[in-house]
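Below is a slice of the complex: some chains, not all, each in place.
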Amino acid sequence: MEMSRPLDTLNQARNKRVIAELKNGKQFVGVLKAFDIHINTVLDDAEEMVDGESKRKLGTVFLRGDTIILITLAD
Amino acid sequence: MEMSRPLDTLNQARNKRVIAELKNGKQFVGVLKAFDIHINTVLDDAEEMVDGESKRKLGTVFLRGDTIILITLAD
């Protein structure tokens, strides 16, 4: 288990635009500014997306880690 | 992982008006007075919002952290 760790991948995504999907089905897009070992996550310039369209702009948003299913680059 | 941590973002929001969204779909708006590592959170001047309208005024409210999905500035 000498290889890369999952949080390294999140670290490489810092300051990049990511999609975070939550357990309640909501999707947020924003610039990944911070995360911790619980996957508590902060996005800047965040928007809630519904069917690929922006539903509302949130600015900076703190997402509690245990609500997150996945994080991926928005590209 | 030398960069900012998610709780720093919450700390910067102290004494500002924030929105806290809960797992049960409820939304509370109030002045962020306190939080801890579990994201247990205290809002002052809090109101429960439904569809952008105040449903009830709560004064100071303690929210148990594991019910919280997100916290963002209300502006």
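Order of writing sets the labels: A and B. Residues in every chain begin at 1.
We take it that a contact is a pair of C-beta atoms (placed from the backbone, for glycine too) under 8 Å apart; a residue touches a chain by one contact, two chains touch by 3 or more.
Small disclaimer: the values here were computed from a predicted structure and weren't measured.
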> With 2 identical chains placed here, what is the total number of copies in the full complex of this structure file?
Replying inline: 7
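Keep this in mind: only the chains that are shown with their structure count from here on.
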> In angstrom, rounded to a whole number, how far apart do the mean CA points of chain A and chain B lie?
Replying inline: 19
>> For the complex, give me every residue of chain A touching chain B.
In response: 7, 11, 14, 22, 24, 26, 28, 33-36, 40-42, 46, 58-64, 66-67
>> Quick check on the complex: what are the chain B residues that touch chain A?
In response: 1, 3-10, 13, 23, 39, 65-66, 68-73, 75
